[in-house]
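Take a look at the structure below.
The complex appears here minus one protein chain, its other protein chains still in place.
When the chains are written out, they are named A and B in that same order, and each has its own residue count from 1.
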Amino acid sequence: MFIRAPKDFWAGVMFLAFAAVTIVTANGYSMGRGGRMGPGYFPAMLGWALAFLGVVLVIRALVAKGESIEPIKLRPLLVLVASVLIFALAIQPLGLVISLVGTTFLSAFATPDARWREAAILSLALTGLVSLIFVFALRLPLPIWPSL
Amino acid sequence: MKANGESVSTTLACSVMLAVSFLAVACASVGGAWAQAYPAKPIRLVLPYSPGGIIDYVGRTLAQNLAGPLGQQVIAENRPGAGGITGTDAVARSAPDGYTIVLMDPAIVINPTLQPSMPYDLFKQLTTVSVVSSSPLVVVVAPELPVKSMDDLVRYGKANPGKLNFASAGIGTTPNLAGELLKLRAGIDATHIPYKSIGQSYPDLMSNKVQFAFSSIAGALPFTMDNRVRAIATTGDTRNPVYPDLPTIVETGLAGFEVDLWLGVFAPAGTPPDVVARLNAAITIALKDPELGKAFAKVGAMPRGTSSNDGAAFVRAEHAKWKKVIEDAKIKLD
Partner (left out) sequence: MDVFSNILLGFGVALSPQNLVYCLIGSVLGTMVGVLPGIGPVTTVALLLPISFTLDPISALIMMAGIYYGAQYGGSTTAILINIPGEPSSVVTSLDGHQMARQGRAGPALGVAALSSFFAGCVAALLIAVGAPPLAQIALQFGPAEYFSLMVCGLVAAVVLAHGSIVKAIGMVILGLIFGLAGSDINSGVRRFTYGLQGLADGVEFVALSMAIYGLAEVAVNLEKKEVKSGIAQSIGRVLPSWADVRTCIPSVLRGTTLGSLLGVLPGGGALLASFAAYTLEKKVARAPRNFGQGDIRGVAAPEAANNAGAQTSMVPMLTLGIPSNPTMALMIAALMVHGVSPGPRVMTDRPELFWGIVASMWIANLMLVILNLPLVGLWVRLVRIPYRMMFVAIVAFCCVGTFTINSNTADLAVLAFFTVFGYICLKLGCEPAPLILGFVLGPMMEENLRRALLISRGDPAIFLSSPISIGFLLAAAFLLIVVAAPTIRRRRDEAMVE
């Protein structure tokens, strides 16, 4: 077969994937009846509706011509996600300052234009600014330094 | 940008200095804790619900009043999530040193029976410090309903099977279980309609889409004052000062029908007995303050203050009582 509308085709595939997960998960909950719906009823309904739309998109993408997907560069996405995950892992044990310096420094390299010196200064400045706003001005209960 | 960078680095330097001095203080206090009597540093009182509810208010009032008797600040901290489980779990896992305690409502004894899995064991990982307050629920009915008393309600329910709906603040909450208990004890049928909070159910109560509810007094007060819903009974062992004219359900003939939205302070299991005793003593003193009594009364709560043993026995009894209701009414999360 020949995919004539890649954007629509893969969107359809994505919908089908989410629909499958939803339907399988919803089947783990009781369905109930229309009058006394169980927790699985509404999600299962949504799952089937989504699956239908996914099929429509996939079939249409095989028939009608459509847009192709712009080239994908994974570097920005991967670096950004890694920065968030590092923040998630570091914030509780290491506190705001250390984890934020690390996260911002790493995330600066999401673009190939990044420069070491600039990234270092930027991460320190941002950490200072964020700490000032969130911790000192708004007094939010955030761990600032590593807990002993 | 440059000027900004400079000021940031000054701030950073200051922060580092601050941190070093904090560290020094922290070390000193850790070292000193062995010699000094408990409490040597501020105590965290975890409130496992969002701000604005009874727990939040009672907890903050209590925290303020505990500072005097304990000689240390008590910091109330909201840790909401998963119907109180998140905050309680955090305390159950914290160091048993008396510096992290939690204020919880009956959900703490209901959850173990209701939830298929719990992250902590109530009886093994927590110890009761004191049951600090009691607040009965109030039975409210839709104004259109020809029901002026508990007897009327039961009679109406029997005469119109399948017609009654009752509201609650969600499955497994005290208002839900109280309704199920009424169904069991009075032999009537009623459909449970859960809402996010009891306050949310009032528009439907006013328009008779839902016929009755066991509501917290604080939630009911604005609506019963001008009879937009009708209050017919309270669920305490004695009449409530907010509704002195309303009989208790026990008075109306359902013996032992008491439902209490109590609040208790718990500490991690393994907290040294003298620390628990110190906390309990401070709570007892704080609860005697008439100002605190007045403050509690605004949300329909009465100060209580049990010994830690009596409190633990009460908690076990409540656990058994609701376990029986949940099993008899076949309440399941499905």
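Some notes on this structure:
Keep this in mind: a residue touches a chain if its C-beta (ideal position, glycine included) is under 8 Å from a C-beta of that chain, and two chains touch if they have at least 3 such contacts.
Source: prediction; values computed, not measured.
When the omitted chain is restored, the residue from B:45, B:114 or B:129 that touches it is B:114. Looking at chain B, the residues touching the absent chain are 50-53, 56-57, 60, 76, 78-83, 85-86, 89, 114, 119, 162, 165, 170-172, 191, 193-197, 199-200, 202-204, 206-207, 209-210, 218, 221-223, 225-226, 228, 295, 298-299, 333-334. Mapped onto chain A, the interface with the missing chain covers residues 7-8, 10-11, 14-15, 18, 22, 25-26, 29-30, 33-39, 42-43, 46-47, 49-50, 53-54, 56-57, 60, 67, 69-73, 75-77, 80-81, 83-85, 87-89, 91-92, 96, 100, 103-104, 107-108, 110-111, 113-114, 118-119, 122-123, 126-127, 130, 133-134, 138-142.
Going forward, only the chains that are shown with their structure count from here on.
For this pair, chain A with chain B, the centres built from the Cα atoms lie 36 Å apart. Chain B makes touch with chain A in their complex at residues 4-5, 8-9, 11-12, 15, 19, 22-23, 26, 30, 77, 334. Chain contact summary for the complex, chain A toward chain B: residues 29-30, 38-39, 97, 121, 124-125, 127-129, 131-132, 141, 144-145, 148.
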